[in-house]
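Contents: one structure, followed by commentary.
The complex appears here minus one protein chain, its other protein chains still in place.
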Amino acid sequence: MNEATNSKTTAQPAAQPTSVDEQLSPPTENTSQYKVKLEVFEGPLDLLLFLIKKEEVSIYDIPIARITEQYLVYLKAMQELDIGVAGEFLVMAATLIQIKSHMLLPRDPTIPEEELDDPRKELMYQLLEHQKFKAAANMLYQRATIEAGTFSRADLDADKINPEISATVYQLFEVFREVLNRKKAITEIEIAREEQTMAEKIVEIKTLLKQSKEVRARDVFERAHTRRECVVIFLAILELVKELAIRLQQSETFGDIVIVEREEPDSSQSEI
Amino acid sequence: MTIEELKPIIEALVFVSEEPIPIKQITSLLEGENIDDIKTACDELTQEFNARNSGLEMRLLAGGYRISTRPELNEYVRRYLKAQPTARLSLAALETLAVIAYKQPITIPEILEIRGKSSTSAIKTLLDRRLIVPRGHKPVVGRPMLYGTSKEFLIQFGLNDVSELPSLEDFEDLVTN
Partner (left out) sequence: MTIEELKPIIEALVFVSEEPIPIKQITSLLEGENIDDIKTACDELTQEFNARNSGLEMRLLAGGYRISTRPELNEYVRRYLKAQPTARLSLAALETLAVIAYKQPITIPEILEIRGKSSTSAIKTLLDRRLIVPRGHKPVVGRPMLYGTSKEFLIQFGLNDVSELPSLEDFEDLVTN
């Protein structure tokens, strides 16, 4: 699911630190609200925790058949509401079904009870861990809210003498990437400029005419990045006219000039 | 110098410093002074600031001292500065940050495993906001990048050190109750 869409639910600053969990209220009958609430389940573990809470069951003893059924209902609702369902949700669905079928299998009577591995164990640990981090995220949220309420002194003249930025390794990397991109852009422009020969322009115009029967001369000129290129295009068109490869049409005075591939002479329209 | 003489100097230095100023830097600026005296002066100054009915507070943050306005007054200050509160982190970014804060240094696949979902855009946000930093490569196959929290993280979350974070086990009690 797109994480950016989730930000709108937390984008509003709260006057008092509130719990991020409050957003995880059950969906209501109102469809648009339903959609917003569903978007909050940004991962399959969130949806599972919500269902466990809603069904008032214990993480330590999940009624897997019931929860799986509910999970699939929500998954279907999400798909119907056209919320992009990320692959993780489908993986979890498969896991749940697998656990469910595993639990339906008859037990091997030769294995003592305490050695039987509960197929739900791994999921239980994952959920507990996930819940701990959700609580930690909530703590961070509250801390950040309080901290954002403190302000440091205004800029001093001394700061302005030293208008520099501090950096981390990531900034160093980002800056390097930007330098490389900048260089690439410059190189591309230079290459383009050097290679604008008339022969290539002729090929380009012919290719355009293959794609569509008519091409507006204006469009061809607008492909030029420099004045020099405009001149080359102009020469290329003249050359093509001379070769009788194309025809230029103008249906009205000052109207658009249209380039047409020449098949046979046609005198019904004025030619330039 | 006596502690009473050191205090105003330290106060001025903390005020001027744009970032929280580490005690080590204060010490190097006050060369020749007794380090224990400097520490005592810092402690006393912090206490005095906070005991006073003041609009300001002095705190130890990200390993350094800082003077700032009190959070209770944020409404007035914001009104004056017409300060837009910085965009809040999304739930995804906060959860990812929590995982990184507690499990650092950690790789992206390890984060994915804990969160049960892809976290790349959250990680990009956290990197752009300088809350996390790359911490070299993990010496395993593929040498994946390790991530940890930054100094900016400590400042924005009001911590002197990551060890000040409540332990993850504390949340377990909260969760199971």
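Some points to look at:
We call the chains A and B, going by the order they appear; numbering starts again at 1 in every chain.
As a working rule, contacts are C-beta pairs under 8 Å (C-beta built on N, C-alpha and C of every residue); 3 or more make two chains touch, one makes a residue touch a chain.
Note that the structure is a prediction, hence the values are computed from the model and not measured.
Residue B:69 is the one among B:46, B:69 or B:156 that touches the chain not shown. Residues of chain B that touch the chain left out of view are 4, 7-13, 15-17, 19, 21, 25, 28-30, 53-56, 67, 69-70, 73, 76-77, 79-81, 108, 120-121, 123-124, 127, 133-137, 145. Residues 151-155, 158, 161-173, 175-180, 182-183, 186 are the ones on chain A that touch the missing chain.
In the analysis below, only the chains that are shown with their structure count from here on.
Computed centre separation for the pair chain A/chain B is 31 angstrom, with centres defined by C-alpha atoms.
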